[in-house]
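I have placed the structure first, in the form of structure tokens, so that the comments after it can refer back to it.
Complex shown without one protein chain; remaining protein chains in place.
Chain lettering (A and B) follows the sequence in which the chains are written, and residue indices restart at 1 in each chain.
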Amino acid sequence: MRRLRGHSSLPLGMLALAALGALLLALSLGSAPLSLSELWAAARGQGGLLASTLVWELRLPRALSAFAVGGLLAVAGALMQVLLRNPLADPYVLGLSGGASIGALAAMLAGLGALLISSAAFAGALFSTLLVFGLAHGRGGWTPARLLLTGVVVASGWGAVITLMLALSPAERLPGMLYWLMGDLAYARAPWPPLLLLMGVCAVLVPLGRSLNVLARGALPAAALGVNVRPLEWGIYILASLLTAAAVTTAGSIGFVGLVIPHMLRLIVGNDQRRLLPACALAGGTLLVLADTLARTVIAPEQLPVGVITALLGVPTFLFLLHRSR
Amino acid sequence: MGLLAAHQLVIDVPNRPAQPLDLTITPGQVWGVLGPNGAGKTTLLHTLAGLRAPRSGSVTLDDTPLASLGRRQVAQRLGLVFQERMESFPATVLETALIGRHPFLSAWQQEGRADYTRAQHALECLDIAHLRDRLMSTLSGGERQRVALATLLTQDPAIWLADEPTNHLDLHHQSAVMALMAEQAGKGKSVVMCLHDLNLAARWCDHVLLLYPNGEARVGERDALLITEILEPLFQQRLAMGDIDGNRVFMPRG
């Protein structure tokens, strides 16, 4: 293929443009029709109160949240895949979303407010992370296979606990719990924390990228090439967990993005983590912004769960790329 | 520089009595590690590279204990070709060779022109320049083996450890790779290879380390150790020895 793939910034530039386009689209589309001139007026801080409320108070925070969550999930997915040396890994594979869900559901059962539900979800995610890591560590240190197995078993344990909680919960609390489990950006409110985290993480990961490339080839070869494998793996694990926890806390467990975006981009930009990770941040964000925009406009005023749209958009795109790459 | 030494080294193979090993590998030498399956050749090689902790004893690199050196410092002076490799993710041949430069680049540094030139040169040496942009997953076993060697050549360390470098290679490339190893030794590198082929060891190595299943090791010059009286008990196989062009050759006997 192309010799200069290693240096080309063309795909990244195009992804950045796509992200910008998706955000603009999200700002201009909604169930309340706004003309281009109204949009332009609102964008300049002029125009009617309604238009500026719609654009600045409703659409922009939600679009930014969607971008941040999509980016975080895609980057976390790519990191988990390197950590476990398994292309089938996703951000939730080690039981993190289960832990977050249990925290959130418990907070809902206790009748706590939205902020405390988010905090409980975050705490649950981190608890699950530490639990899996502690269990996988065992006596002889851990291997990716052991970590994966522990995580998958813990995740199915969480699944059972979630079902139990749903079965035993008062009926009037069930709807709220089920919607949380489905994941939706309607509940996302403060876009800045996840967005800042996403940007911070990209800055941290760029210098780590080459080490990740080496680690992706296995722990021993990486050690032979001068990588401090154990600290790096710890760091990736903690980082990926933090990103996932932030995403889940913002919008519930939105599936699909974290698994498929890294794969899609590997087909386009290759597996060099220095390009793959920023590309994941851009493409994951773009996909979720588009999906959320469609979810809230396609059959407005009825709102669709965003997970439906991510899958409907992502599956054919991914299959097309996969088919073309053979 | 490139002086690798083992002091009273006992490699960590479970259920085996301690058989301390002393060994000094000096620049310019080509060592062959020979022994039957399961004798611990790979474990020894990984211990010498500092990838496995020994049960006791130590390994020094230029008189500094490996354990006190950072992985990056070690990797700048010592490189390894593994017997088995896994490729979970797509990578091109050139990308794979280029990771040999990893120990020499700082975190923020991108591979520069010089690094590409080295990698390109290594691919040419291993006769795989034409595969440069191919994905590793599309290569044959022998081609992958040569990419691994090209990666080590790109890394260009003072000490070369290679676990069965001729695996999967056809005859021509076996010879070419062994010649490359000898050429590196000629440039002052230390070379240690685990080998299965007695004849390759007899032809290209100047020192050998014989590793017995009970952990015992014999170390010495090739001509003193590569004789049927020693090799037959080592491999539990009767052997015939001949001489072709001044090189010893061994054949299994019925």
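FYI, a residue touches a chain if its C-beta (ideal position, glycine included) is under 8 Å from a C-beta of that chain, and two chains touch if they have at least 3 such contacts.
Operating definition for what follows: contacts and distances are computed from a predicted model.
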{"item": "Omitted chain, identified by the protein name its UniProt record gives, among \"Sarcosine oxidase subunit gamma\", \"Iron complex transport system substrate-binding protein\", \"Bifunctional protein PyrR\" or \"Tryptophan synthase alpha chain\"", "value": "\"Iron complex transport system substrate-binding protein\""}
{"item": "Visible chains that the absent chain touches, using the contact criterion stated earlier", "value": "A"}
{"item": "From A:P11, A:G159, A:G176 or A:P193, residue that would touch the chain that is not displayed", "value": "A:G176"}
{"item": "Identified contact with the non-displayed chain, of A:L50, A:L130 or A:L149", "value": "A:L50"}
{"item": "Residue among A:A186, A:A219, A:I238 or A:I268 that touches the chain left out of view", "value": "A:A186"}
{"item": "Absent chain, residues of chain A that touch it", "value": "30-32, 42-45, 49-50, 52-54, 56-61, 113-114, 167, 170-173, 175-176, 179, 184, 186-189, 192, 296, 300-303, 305"}
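Assume only the chains that are shown with their structure count from here on.
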{"item": "Chain centre separation (chain A, chain B; CA means) in Å", "value": "43"}
{"item": "Chain B residues touching chain A - in the complex, by the definition given at the top", "value": "46, 49, 51, 70-76, 79-80, 82, 85-92, 94-95, 98-100, 102-103, 105, 107-108, 110-111, 132-133, 155"}
{"item": "Residue ranges of chain A in contact with chain B within the complex", "value": "1-3, 5-6, 81-82, 85-87, 206-208, 210-211, 213-214, 216-218, 220-221, 223-229, 266, 270-272, 274"}
